[in-house]
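A single protein chain has been omitted; all remaining protein chains appear in their positions.
Chains here go by letter, A, B and C, matching the order in which they are written, and residues are numbered from 1 within each.
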């Protein structure tokens, strides 16, 4: 693991998600640019101090030199955004599979370069867009793409958080600090942190792709350098319309990502804070409550695969995160063992999701700054 | 009452809302342009057949000629939109107070004319924007305008319905038919039916006024002449940003008007389908559930006035509608009796709300048709 | 109306429920035993002061002497419990239909006497067990009794309120005072006020009758003379088991009556505080959300009759109350006009519900005091 040192929220999550199903073992790390601090994290991660490296470059060099038996096989990148690109490039160059935090880079140019590198390397690249790891999001995708709701007309994604309602980054909060600095974070504030999750969810949930957008972004907190609120009108290929809003000044909200989708025959609604429930609405029948793990309904094979407990035994955020790890493990095992074959429904977010996310950030900012009403997503 | 004949949903609601608190008695009507049908409605409304008139013009003429004792004092206008203007103009000319359905007219030009007439007449003009009649919406307005949440930053109003997901108006549904015809309905389809409610709620709830907007509207159902879906980015005077969406093709939704507002210190959330609950969110404290009729919290005097039952005995749509009737009754009583004086907190939507609503419809359509990103609400 | 004078919660509810649909007009009253106070209530109820009587006996006498045209036809009894029996007996003797508050009397002996009188009189006697007036409770009864859920196995009714958590009756609260006094209230405190609603809901919702019970009751608040909490194990005829609990010391609860029923094939759940929703659970299918007023599901004719608005326009407590008034009006109209005929599905709680309620109170108290485990409901 690179990053994830003391005080990191996401490093601990990566670790637990990797451990949960027993497919991974954490063998080495460069947890911090401060070696002493990095060593202090070794205990937390149950890693031998001898394999805690002073720099990530050293880690890649030294691990690559180890025997097949000993060498790490995949690296977790849990560092500030500006480091993802160089670290992932070097990891792939050295032959390591990569599990990388989002947003994938700090520009679409970097993301495209990385996409090229991933293709050339033939290695696994998983991007931790956690929210599309939830089983009921996968079930929704199956329902929409199989045509059960008819043609999709409207998609509404909301992602309100409140934790940046005050100038935390000016008050010594470490996580807020690097996120508020364009050099480390990239150009999108709220956009880079959660806007890309909203975009990823909109496209994954529906199987649709955004074609045009029109945006308004704001930095509400005085002195803040990056956006802390974004509202976007979107148009999808094929004619569906939508709204995406992401905000970190929605005072009193925790992490209320949610999505509503309406087709000709019915609709779907899902809330990340109650992730085991998927509401299925019909034009001509009562609404149904689909539940993760339930054995009485025709949940798809893919959905069942991504559940660990029976209905009513709630699964949460770490389990969704772990679905990315477990699914990526299957593809890594395929690379390692020619006889191993993954089921068809194994999937997880990858570099192409990263490329779309970076483009989304850039296009939203471009739209917000300009006076042109509609911007093509791909131009 | 004009309109509200057999099969009318809204006529029955006006009647029950008027009856509920005993301030009104329905004495005459022109319930339909078909006199026989109108007479058949007399029984339902418990009106003497002798005071069921063939036309609304006849009703105004004949009632105006009756003695003070007998004559009706106020008229309910529950007809298709294109008739509101001529009917309200004549009512005011003849000295009758008016309780009128929304949208107030079919153009802002008509609305402005009517505004002028209301001013000149000195009579009461109430517009049935039902949703701002709910007590917890009034409580929200008190909380926001008193500054409890700090300066408002973000306002999100959603109004999804699904009942026009199919071409009902092409299948003989009477209500859908006139609403789908610009001649009777005015230029805004979904906008005129529910978009104006969303706009009215956004401004009433927050005390803010929309300054600029940028819209996308659609007619999803083949053959439909008017919009059935609208998404609008809005900017309020003073810097708040927002989204308003109204849709009648949100398959499986009933009438899910809801609003979320975020200020510097906290937020509010209200859902019309569970109207007795107001969520009050704080940056630094647990969320609170404020409840209509509760006696343990400092609900404002205005809010209490608009409740009829103690907490846990739910009030609904008819009661919200009746709040407009009861509050308007107080102002009518003031006009009739110089000694009668209403409490300060008596209020209800009136012609100025109607003017803003018509402008909203027109500006959203103008924005949706144009390529200019932001339109001033008032230009 | 007898009772309902200044400060009465339930008098105002009776009035609004009676007015809502236009079937009733309030023409006379004895609103208080204090004539001056009674006269002050005349304005609120829009009753002529000349028909505000000093006593209820005088009212019955004088009204009975009026002409058919003028005379009141039915009386609302909204007085403390100990007066229900003498007032209802005299009303029936004088030929007036009766709409009476619950509990019907202060003993089962009185209730049985009144039942005899109702039968002999041939007059309408409606008992305002409000909660069985909700449309989705009626829908539940249809679903259960039609066998959709299979044979019923378990019934759980909860009725927690918190308003008597402190010794309100010792602090001058008028409503609490008479309810805390066995002389005015009868033997059951919480049992008489809300326990009978829970029992009535359990039996109405399922069509089952309680056969045996085993109870524990408590007066938690120091100095309180009557029970403020009751827990009851019940056994129904036919083998279903159940729990009923009613409590007025459930601090922080408003009026959270709710019921869950489980049969061989499925279950139902309904909450009074969200009365327009009925959850329908299946062994082998996702849960469904049935909604009052929805046009897309096979709501029974009886249920539709008891709705006034389309789905998503919430109806509440007053509307449920008004269903008793409207349904009773149909039977009163039948009595008045031999040509008038009510639909089959017209029904409302009546004296037999009152008899069962009184017996429930008495049996629960007997069980709680004794050491015998199971008491027969009817012995």
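Criterion: a residue touches a chain if its C-beta (ideal position, glycine included) is under 8 Å from a C-beta of that chain, and two chains touch if they have at least 3 such contacts.
Keep in mind that what you see is a predicted model, and the values were worked out from it rather than measured.
Shown as candidates are A:48, A:254 or A:301; the residue that touches the absent chain is A:254.
Interface note: of B:172, B:286 or B:338, the residue touching the hidden chain in the full complex is B:286. Touch with the chain omitted from the figure is made, among C:68, C:344 or C:372, by C:372. Listed residues C:35, C:71 or C:265: the one in touch with the omitted chain is C:265.
One chain is missing from the display, and on chain A it is touched by residues 9, 12-13, 15-16, 19-23, 26, 45-46, 161, 253-256, 272-276, 291, 293-294, 308-319. For chain C, the residues in touch with the chain missing from this view are 149-150, 153-154, 156, 158, 160, 162, 165-166, 214, 216, 218, 220, 229, 231, 233, 235, 241-243, 245, 247, 249-253, 260, 262-267, 281-283, 287, 370-374.
Interface with the hidden chain, as seen from chain B, comprises residues 280, 282-291, 294, 296-297.
The definition used in the following text is that only the chains that are shown with their structure count from here on.
Innermost chain of the displayed assembly, by C-alpha centre distance to the whole-protein C-alpha centre, is B. Centroid to centroid, with C-alpha atoms defining each point, chain B and chain C lie 34 Å apart.
Chain A and chain C have CA centres that are 54 Å apart. Chain contacts: chain A has residues 282-283, 287 touching two or more partner chains.
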